[in-house]
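Every protein chain but one is kept in place in this view of the complex.
Every chain is named by a letter (A, B and C) in the order it is written, and numbering of its residues begins at 1.
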Amino acid sequence: MDPMNYIVLAALLFTIGAVGVLVRRNAIIVFMCVELMLNACNLAFVAFARMHGDIEGQVIAFFVMVVAAAEVVVGLAIIMQIFRTRRSASLDDANLLKN
Amino acid sequence: MAVVTHHAYLAAEPAVATAADSPVLSFAWLLFALPLAGAAILLLGGRRTDKWGHLLGTLLPVASFVLAALILFDLLGRAGDARSVSVPVYEWFTVGGFSAGVDLLVDPLSISFALLITFVGSLIHVYSIGYMAEDPGRRRFFAYLNLFVAAMLVLVLADNFVLLFLGWEGVGLASYLLIGFWQYKPSAATAAKKAFLINRVGDLGLLVAMMIMFAVLGAVSFSEVFAAVPGASDGILLAIGLLLLLGACGKSAQLPLQAWLLDAMEGPTPVSALIHAATMVTAGVYLIVRAGPIFEGAPVAQTAVVTVGAATMLAGGIIASAKDDIKKSLAGSTMSQIGMMVLAAGLGPVGYVAAIAHLITHGFFKAGLFLGAGSVMHAMNEGVDMRRYGGLAAKMPITFATFGVGYLAIIGVPLLSGWWTKESIISATFGVGGTAGLVLGSAVILGALLTAFYMSRMVFMTFLGKPRWEEGVHPHESPASMTVPMVLLAIGSLALGAFLMLGDRFATFLAPATGAEVHHFDVAHAFTAPYGIAALVVLVLGVAAAWAIYLRKPVAETAPKGNLVTVAASRELYGNEINEGLVMRPGQVLTKALAVIEDKVIDAAVHGLGAGVRDSSSGLGRAQTGFARSYALTMLFGAVIVAATLAVRL
Amino acid sequence: MIPLNTDEGFSGPVITSEVPTLDWWLLAPFLVVFGAGVLAVLFEAFVPAARRRGLQVAVAFLALLAAFLLFVLQAGTLPEEGATLVAGVLAVDRVVLFFQGTIAVLALISLVLITERRDGRDAFAAQAATVPGSEQERAHIMAGSQHTEVYPLVLFAVLGMFMFPAANDFLTMFIALEVMSLPLYLLCGLARRRRLFSQEAAVKYFLLGAFSSAFFLFGIALVYGYAGSVNFAEVRAAVENGGAPIFDGGDGDPLMLMGIGLVAIGLLFKVGAVPFHNWKPDVYQGAPTPITALMASCTLVAAFGALLRVFFVPFGGSLELWEPMLWTIAVLTMVVAAIVAITQRDVKRLLAYSSVVHAGFILTAVVAASTDGLAGAMFYLAAYGFTTLGAFAILTLVRTRDGGQELGDIERWSGLGRRHPGLAGALSLFLLAFTGIPLTSGFIGKFAVFEAAVAAGATPLVVVGVLSSAVTAFFYIRIIVVMFFRDPEEEGPTVVPAGMLTGGVITVGVAATLTLGVFPGPVLDTLLPSDEAGPEPAAVMVDEASLERTSP
Partner (left out) sequence: MIPWLTIAIALPAIGAVAVRALSRARTPAADTAQMRRSEAATGGGTDTITQVRPARGTAAGAENAKRVAFGFSLATLAVVVAMALRFDTGASGMQFEQTHDWIPRFGVHYAVGVDGIALVLILLSAVLVPLVMLAAWREHEDREDGGAGYFALILVLQAMMVGVFAATDVFLFYVFFEAMLIPVYFMIGRYGRGEQRARAAVKFLLYSLVGGLIMLVAVIGVYVAGGTFLWTELTGSGGALAGIDTELAVWLFLGFFIAFAIKAPMWPVHTWLPDAAQASRPGTAVLLVGVLDKVGTYGMLRYCLELFPSAVSAFVWPVVALSVVSIVYGAILAIGQSDMMRLVAYTSVSHFGFITLGIFALTEQAQAGAALYMVNHGFATGALFLVVGFLISRRGSAEIADYGGVQRVAPLLAGAFLVAGLAGLGLPGLAPFVSEFLVLIGVYAFSPVAAVIAVLGVVLAALYILWMFQRTMTGPTPERLSGLKDLNVREKWAVGPLLALLIVFGLYPQPMLDAIGPAVERTAQIGTADTSAADGATTEEGGRE
């Protein structure tokens, strides 16, 4: 199978994630969409590593996973905090800051 | 004080030789420096000089007169062609090829004027001591008079057009200050401003003329300009000529810039006598004569001069015939007489002597008449309406006598001053020959008729007939300080003409300056020639007509309704209305229009730009909705932009 | 590139063969800050609450100070062409050291603001976990609880900032970005007052930041796909060769372009260029002001350091590819932000937009793609950092009349200049520096970047820049108008006494703004790269390839 297909799949996943960020209101789901985008990147890295025949891309994928995990920690903390205050995880409810 | 500087400068860099050989001439600058110093002392000295200011102010013009007389004798001691002396004082300003110096030209023409100015000026200073005795601003008055004398002397002594312009504007300033001397009267303030403004329009001509001279002829000094005239094109000379005429019109109240002179009578009467009769208003004639070489090279310009002069002469006469205000009537007369001089000056060399001679005699009798009028006004509690005069001859014998002599002189009673000079103008006009000569000559005769009429009218209404005085008016003769100058001027009005014209004395004296051949004045011919007889006939007719209207019948105390002609004449031939319609109204409209443009176009454009930025600010700012998801959308939009701009290179 | 087998003849570090040598000396500043951060976390766990604060402050200050001193010492010993360390994942040269040194100084100053306490209370929530307005919150406030976790968070963020411009491959850069950002997300949500705003700022910053990181990462993936490596030198070499060996005849160009674009998005988000700027006003307004100051100064410096490095080193050979893109973004940034800023009323939002506009100005220097442009941007960033810190320091002093929260509404600052001429005068100076009035550092900075842009032929961009400057002048000046030309109002703000710390920050800001404005010569000549080394910025920016070129 042409590894390029994985790249296309990665792009699709990335797009789905991006669209999810745009259309979903729930902060948690938005955040998960971002995670989806990160994972799409990982898929691309691994696929490209395969195409180039080296392991650098795979190494990167591991790093990304670690970073993503750290991000989850921080992100959930922040989202929890605002959820407790507002009793809502809807992003659209948080719009005190605007012009 | 400025004088000292000049002198120091002079010492450091000796002036050109032409003047240095005569100690008197090298002090020619004192002519104007003395009265200028007087003005400075009186203005800066403040109240400390109140006590003796008028005396100093009188003394200095007298000193100038003495100096002018000395210079005259110096000139007379020279050969005819050596009587034109250039006296450089100091370099005024020089840039590149342009140079304007404070250089004086002492020649018969300028010294004639200097004598007239200082003599009449001194007399009027003396007169003013009495006339202004009660005025709290007398010191200031004398300062302004001194300033005027200084400026007028600069005007006539200048050796180049720029210095002449300095004097020209200087007399304008003095005139402004003196017309508006009683500035708390709105009419005086308005008249002063009007005089200055209309003069400015004339000055515009002079300014542009100087620009052309420098640009085309390469200089602004008389000698260099006149030397360049033969090489200049007709168009240039015509342009310069017409522009100089415009300047002359402004200063000499010739059509179409005549409107200010009658209003200028708002000033104290000595001012009217000195500035607006004897001296300043004749500056236009001086300019035309002085710039003779230019006009001689531009026949069309000369025609314009003659036309303007003739038209003003008649218009002035008509206005003078209808005015009931004694000073305004005299002012109309001045317009008329100067018109006559301008006409003569426009004839070229043949007319110059006649014009200048008439100018000088006119200076005497018209000053005398004005001083007489002032004396009358003094007696009549400053009333000027001749309809409320009458029968003053008995109450004011000296005034009547001197006024009478002036009257006889101006209407041209034979052998009095006015007759000599008016005859020579008439002779010069007819001397042109052809239809032109006939038309012009007839015009002058007509002018003489008008003169005889309105002057007789004035004398009849003022001194003869029954008193029509307002209540509480007790006429009395004026003090000696006022009557003595009047007497002296009357003597001049009697005899000066004969002195100048007999034996062609003045013509011979003036010849080196004007370049004219001496035109013999034949006394016998003046009585026998048709024009001479015609002049005598119109004289009688004019007096008779005035007698018929103003002496035979009692004069109404208020002006009758009048017909179309008299109404027009009393409204100064609608000169003010014409100015208003042609200049002021459109000007006001333009001012308003530009104010609107300033506000609604130029400033609005800038403010509109600002408002536009502000509007787009709130518009763009709306993208900052506060919704995180819309921010993400904006970012995606940014991604599209990034992709698009990168794809450019694909 | 890390080859699977060595047969293909690739050189360079191989994962299995040898342990890379570490240059401890060059690595020391990173380790110091990292170590201090770890230590600080341990303090949180083991030191009693009462003594934590003093210890944390001391450690943080000492660590940053040590890092700064190390950077200075390194500058003296660093070889002219720079060096790479840790198997080439980090690069240190004079440019990087300048960025790091600047960040260290600015971070130290920010730390002063972070440390500042008024009536025993700092700018941070007593207990972030409590619900705003709740009983627990009040209890914590009464108990004087405080989040000393702020200090390790700041240390980690600064560590990320040190790494960001020093990264020598995209992976390191991504990690640096996250190390820098994650603590900042948290710090944004810790404001003591107006906590709803603060929390909202944190959420927005976090989600949008993560979103942009995803773009950045996907861009890295595509660049990796194109070049076969994420190492800067090799990416550059690949770009020059038309891609990795698997692409023949330029098939990979779309990959490369998309890669550049996506990486650019990630970086432009961090510098806050339009249209990736939306987060800035909201986050700047919501975050605790000392943290805003930290972000406005240090983060911007670090982000631009990274952006300059990315565009000049790995993408330096494909100038013509990305120039139109940066042109467009620069124009958008300068114009849109300047215009939008005009109608702002909140000073913090205004300064946020101002920061966006300044980013636009600096982008013109990036477009210039010259050593002069690099130097100009470096000077600009340093100058702007000091000025903006001073400005934010002043914001912390202006409070509502009830002595509570900061008063950001400009309209209510009427007559401040009458009653507090010194303070208002200092703020005016900062605003004039933002405007770019001569004799302030802002002017020299603007001149430096614009000069580089004009020299590079980007004159239209500079014209847009000066027009945008004129627009921005309007709102800077408006603040001065309000402060000096209006009469004081009854409901005006109170100004708390500056004290040693904040006063010191303002003084440093004033001094730096004036010194860099009047005598910029020493900084420009000695600290910044000069084009004598070469007109290409790559001449002064280290990567392995350049090292190989210079080594005999």
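Simple rule for what comes next: a contact is a pair of C-beta atoms (placed from the backbone, for glycine too) under 8 Å apart; a residue touches a chain by one contact, two chains touch by 3 or more.
These numbers come from a predicted model, not from an experiment.
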item	value
Shown chains touched by the chain that is not drawn here	B, C
Touching residue (missing chain; options C:P29, C:P520 or C:P537)	C:P520
Options B:E382, B:E557 or B:E598, residue touching the unrepresented chain	B:E598
Residue of B:L72, B:V85 or B:V162 in touch with the missing chain, whole complex considered	B:V162
Touching residue (missing chain; options B:G180, B:G532 or B:G575)	B:G180
Interface with the unshown chain - residue positions in chain C	375, 415, 417-419, 432, 435-439, 443-444, 446-448, 450-451, 454-455, 459, 462-463, 466-467, 469-470, 473-474, 477-478, 480-481, 484-490, 492, 520-521, 524-525, 528, 530
Where the unshown chain meets chain B, residue by residue	2, 5, 9, 43, 90-98, 140, 162, 165-166, 168-170, 173, 176, 180, 183-186, 188-190, 192-193, 196-197, 200-201, 203-204, 207-208, 210-212, 214-215, 587, 590-592, 594-595, 598, 602-603, 606
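Simple rule for what comes next: only the chains that are shown with their structure count from here on.
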item	value
Pair of chains joined by more contacts [C-beta pairs], B-C or A-B	B-C
Approximate Å spacing (C-alpha centroids) for the pair chain A, chain C	24
Set of chain B residues in contact with two or more other chains	621, 624, 626, 628, 632
Contacts with two or more other chains, residues of chain A listed in rising order	18, 21, 30, 91, 94-99
Interface residues, chain C side, partner chain A - complex	1-4, 15, 128-129, 131-132, 171, 174-175, 178, 182, 185-186, 189, 195-197, 199-204, 206-207, 210-211, 213-215, 217-218, 220-222, 224-225, 228-230, 244, 246, 281-283, 285-286, 340, 343-344, 349
Chain A-facing residues of chain B, complex	621-622, 624-629, 632-633, 636
Complex contact set, residues of chain C against chain B	203-204, 207-208, 211-212, 215, 253-254, 257-258, 260-262, 264-265, 268-269, 274-276, 278-279, 281-282, 320-322, 324-325, 327-329, 332, 336, 339-344, 471, 474
